[in-house]
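Sharing a structure, written as structure tokens. Questions coming.
A protein chain is absent from this complex, but the other protein chains hold their places.
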Amino acid sequence: MTTIRFYLPLFLSLVAWQAAVTAGLAPAEMVPAPLAVFEGLWRLLRGGELLRHVGVSMYRQLAGFMLAAVIGTALGIGMARLEGVRLVFEPLLKLLYPLPKSALIPLLILWFGIGHNSKIFAIFLGCLLPVVLSVYNGSRGIPRWLVWSAQSLGTRPYRLLWKVYFPATLPDLLSGLRIGLALSFTLLVSSEFLIARAGLGFLIQSVGEMGDYAAMFAAILVVALIGFAADRLFVRLMARALRWQEP
Amino acid sequence: MPHIEIVGITKVYEQPAAPPIVALDGVDLTVEHDQFVSLVGPSGCGKSTLLHLVGGFISPSTGEIRIDGRPVTGPGPDRGIVFQNFALFPWLTVRGNVEYGLAEKGIPRRERRKVAQHFIDMVKLTGFEEVYPHRLSGGMQQRVALARMLACDPQILLMDEPFGALDAQTRLILQEELKEIWRQARKTVLFVTHDVREAVFLSQRVVVMTARPGRIKEIVDTDLPADAPRLAVDALAEDIWATLREEVLKAVVPGDRREQAP
Partner (left out) sequence: MHATPVLRRALGLGVLKRWASVIALFALWEGVCRARLVDPFLLPALSEVLRRGAGELWSGELVAFTALTLYRTLAAFVLAGAIGIAIGVSMSLSAPLRWFGEPVVSFAFPIPKIALMPIFVLWFGVFDLSKIVMTTVAAVVTVISATHLGTRHIDKYLLWSAQSLGTHRRALFWKIVIPAALPAILTGLQIALPMCLIVSIVTEMITGGRGLGGYMIYASRFAESDKVFLGIFLTALIGYVLTEGLAMARRRLLAWHPEETVMV
């Protein structure tokens, strides 16, 4: 209920937009009114086309994101704990850090072609850095007396990783993942705009090229809603996993 | 064979861009099995450092510490500790914290529950089992740390001002509890406190340390009979306080700032 009230201005804007177009204040050609957009959405949904593209995009996003989460966490903790790992990867990350990740898309297209892999890789590489960096910084700052407590309570060295290092790093890991999550959708749509035969980015472009702007707006709306919903969901999970933290 | 042997211990903290700090300088101390020894001394004299050395968390610059004749090489569940800053696991509830050591020992769930509940009740935290540490007051956190250590049933108890954050009443109750546990379960205890009366009441020997660099100034035998009159406790405490007082006055040096470490 409070959520609806909070987002009320957004709904009111939709109404104003509709009114403006109906009153002829904005050209319906260039700015399809909300009702037209919903009609376009219905058209895309009815044919089952939309769901297929959503499926393709979500597969790519999840694959790239999960890969980055797992490998990034391992790498981040490894760098904080093992001098050798840090020596090898720190300079590589420093090199990769200032590079705008979207600049890698042309190379990935060249290497992995038009299908899933070029997108999955772009997302993986883009999300990897924020995850590694936040895990690395987080697990370097673990108070030593937490480790001492665990040791004096009989925790074996190999279990320290799971019993202390992982939970103590979790807040940083999750905030790194949240940054990665937003980035993953940007990279997904960017790479699907550039070259693809399926996926939401492809759908937006193909209906746009046909001049069906209502459907184009609808597909963009779907992308926005998915990105938004994913973030909300993640924030929920995060709050749940970090109940133990001081607010 | 003595339980804990501290032989010629010196601890120097090297720090980047600052002169090294000599925290302990030639400390020798022997603690027999089942003995209760208290450490008193001015703030910053190295009491925590000594406890951390016996715990095996840090290593001495010179000298050696032996437990049952074997040199300490690292931490272990034979030596339980209550840190000065509690060091509870913030991601575990009160119950989770108290059960932690039992779980690491591989004790089955039901058994674990029972033991943990016993100690939670003992430190008067019944009803707070599912609460996370950040919701507890300092005194409550300190009691969780105490329960967490006791539940693990270590041979040696290292306690760094374990009652420091408690109100006077709880403090008295827990002193009695601790004395009872020590009497029944036969533990060796190394106990740091600022409260001389508490030291005299609980322990058999009180070690008075000098201002930094920490050395042992005097060891006082305080093994009073259980039914000793209050006056005897007070008189002994008075004596020790007189010795300690000089050191405390010496220790008040300006600019002695340090990390709020355990």
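By written order: A and B. Residues from 1 in each chain.
Just so it is clear, a residue touches a chain if its C-beta (ideal position, glycine included) is under 8 Å from a C-beta of that chain, and two chains touch if they have at least 3 such contacts.
This one's a predicted model, so the numbers in the text were calculated from it and none came from an experiment.
Visitor: Sort by label and list the shown chains the missing chain touches.
Guide: The chain that is not shown is in contact with A.
Visitor: With the full complex in mind, choose from A:G55, A:P91 or A:G141 the residue touching the hidden chain.
Guide: Missing-chain contact among the listed residues: A:P91.
Visitor: Quick one: say which of A:S102, A:S175 or A:Q245 touches the chain that got left out.
Guide: The missing chain is touched by A:S102.
Visitor: Among A:W17, A:Y165 or A:Y213, which one touches the chain that has been omitted from the display?
Guide: A:Y213
Visitor: Of the residues in chain A, which ones touch the absent chain?
Guide: Here the touching residues of chain A are 6-10, 30, 87-89, 91-92, 95, 98-107, 109-111, 181-182, 185-186, 188-190, 193-194, 200-201, 204-205, 208, 213, 216-217, 220, 223-225, 227-228, 230-232.
The working rule: only the chains that are shown with their structure count from here on.
Visitor: Please tell me the distance, in whole Å, between the geometric centres of chain A and chain B computed from their C-alpha atoms.
Guide: For chain A versus chain B, the centre distance works out to 48 Å.
Visitor: Which positions of chain B touch chain A when the two form their complex?
Guide: Touch residues, chain B against chain A: 52, 55, 57, 74-77, 79-81, 83, 85, 87-93, 100-101, 104-105, 132-134, 148-149, 152, 154, 261-262.
Visitor: Residue numbers of chain A touching chain B in their complex, please.
Guide: These residues of chain A touch chain B: 143-146, 148-156, 159, 163-164, 167-168, 170, 243-246.
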